[in-house]
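The complex is shown incomplete by one protein chain, all other protein chains being positioned as in the whole.
As written, the chain order gives the labels A, B and C, with residue 1 at the start of each chain.
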Amino acid sequence: MSRHSSVVLEPSTVLEHPEAPLTAADPTSVEISLRWGDVDSYGHVNNCEIVRIIEEARMRWLMASGAFEGETAVVAAHEIGYLRPLQYSLEPVNVEVWTSNIRRSSFEFNFRILDDSRRVSVKAVSRMVMFDLATQESYRIGPRLRKHLDESCGARL
Amino acid sequence: MSRHSSVVLEPSTVLEHPEAPLTAADPTSVEISLRWGDVDSYGHVNNCEIVRIIEEARMRWLMASGAFEGETAVVAAHEIGYLRPLQYSLEPVNVEVWTSNIRRSSFEFNFRILDDSRRVSVKAVSRMVMFDLATQESYRIGPRLRKHLDESCGARL
Amino acid sequence: MSRHSSVVLEPSTVLEHPEAPLTAADPTSVEISLRWGDVDSYGHVNNCEIVRIIEEARMRWLMASGAFEGETAVVAAHEIGYLRPLQYSLEPVNVEVWTSNIRRSSFEFNFRILDDSRRVSVKAVSRMVMFDLATQESYRIGPRLRKHLDESCGARL
Partner (left out) sequence: MSRHSSVVLEPSTVLEHPEAPLTAADPTSVEISLRWGDVDSYGHVNNCEIVRIIEEARMRWLMASGAFEGETAVVAAHEIGYLRPLQYSLEPVNVEVWTSNIRRSSFEFNFRILDDSRRVSVKAVSRMVMFDLATQESYRIGPRLRKHLDESCGARL
């Protein structure tokens, strides 16, 4: 997306080493239920619905803590690697969530979606920006949320 | 997603230089209609629906040529930079589409979504892999599709 | 949904007489673009996405007139008959739209979705209620919108 972004997500790398050890000290695992309608005509959970699933994981991660009450954050960027097709199942998938690169008004979420055999199906990083819907401007991360983000901060995927 | 992917999509860069000149020699513009339901409770076209919109742009780009008949390709990776919130409008958005880094069985799509003031709202790169649904394995890009991809090949976003 | 609602949408009827003449004096046709992602793993436009398509048709019908500016209406009820599977195509579908049973604060939309062979794929009736999002209460249809609704009023499907 800039000269810094060249050669990101080399498929040869992400596809060959999907089992790379998780770098975050202590990721939180969020269970997300799949829906039959997430599956597209290719028979896999559609790539757009994967983005919906990581959205749901980060909302639940944020809301469960209470530290996001009254806050609003928008997505500035996604990087998503689809390592293995994900099948619909009655069992929820586990989404590991941790943070990285916490700045003044933005931070990153890191995600790993594990299928029901505990293999990594998807890896993703989402950069979030605190965003005031009234003024349509970014704002500084407040102390309560920052503390919560700091506590789960680890290495970027 | 790997050591190659650190510091991608620096918001300071993508947000400050959204008007960077388009690098592709000759992008094709695909019109995609928005839907009122694409908008989330923040009042913007939701980031997941943006992924749906670039999916639709690439399917139309592929199908319009006839060169994708009988082919199937899945998404191996997305990088998406959300530069400006996109509002719902009755007018379709324009999605500029071009290819890059065409390999044996994979290639990249580059996208720029322009809002109704012709400003860049979203930039994205999607790596596609030709994927046989019966064998669940990748396969080599055929000559007809390769020719079509080559003709629109430009610089990566 | 009540004793009034027994034996609605007898499939034997709707499936046998899909070509019943359109009862509205003058339906407006709204073009809605399909998306590849509307298709589910059965290979048809999914029944939920059909509901999205009629939502889009009624929003466009309402917004195009200007008479809906500042108004908000919610769906009180849908009745939808799926007569023929709808396939994805690059061409938009035509959705015929007209109103019926206009009351104090509610009215009905009638829809017929025509496929690219001009056959009726879906018939639907949606009862809308004017709904104030601040007070969470219904409100009387204003004179400008009422005039617009009256002008397209016809027989209920």
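In the analysis below, a residue touches a chain if its C-beta (ideal position, glycine included) is under 8 Å from a C-beta of that chain, and two chains touch if they have at least 3 such contacts.
From a predicted model like this one, the values you see are computed outputs, not experimental measurements.
Visitor: Please work out which displayed chains the absent chain touches and list them by label.
Guide: So, spelled out: the chain left out of view touches A, B, C.
Visitor: In the full complex, which of C:I32, C:L62 or C:V125 touches the chain missing from this view?
Guide: Touching the chain that is not displayed is residue C:V125.
Visitor: Would you indicate which residue among C:C48, C:A64 or C:L90 is in contact with the undisplayed chain?
Guide: With C:C48, C:A64 or C:L90 as choices, the missing chain is touched by C:C48.
Visitor: List the residues of chain A that touch the chain left out of this view.
Guide: Those residues of chain A that touch the unshown chain are 32-33, 35-37, 52, 55-56, 59-60, 63-64, 90, 92.
Visitor: Go through chain B and note every residue touching the omitted chain.
Guide: On the chain B side, contact with the omitted chain comes from 36-37, 39-41, 43, 46, 48.
Visitor: Given the full complex, what residues of chain C touch the hidden partner chain?
Guide: Touch with the absent chain occurs at residues 1-2, 4-11, 13-15, 17, 42-44, 47-49, 51-52, 55, 72, 74-82, 85, 106, 123, 125, 127, 129, 133, 136, 156-157.
Simple rule for what comes next: only the chains that are shown with their structure count from here on.
Visitor: If I list every residue number at the interface of chain A and chain B, are over half of them used by both copies, so same, or under half, so different?
Guide: same
Visitor: Express in whole angstrom the distance between the two chain centres, defined as the mean CA positions of chain A and chain C.
Guide: That gives a centre separation of 37 Å.
Visitor: Averaging over Cα atoms per chain, report the distance between chain B and chain C in Å.
Guide: 32
Visitor: How many angstrom between the C-alpha centroids of chain B and chain A?
Guide: Measuring from centre to centre gives 20 Å for this pair.
Visitor: Note the residues in chain A that touch 2 or more other chains, in rising order.
Guide: Residues 43, 48.
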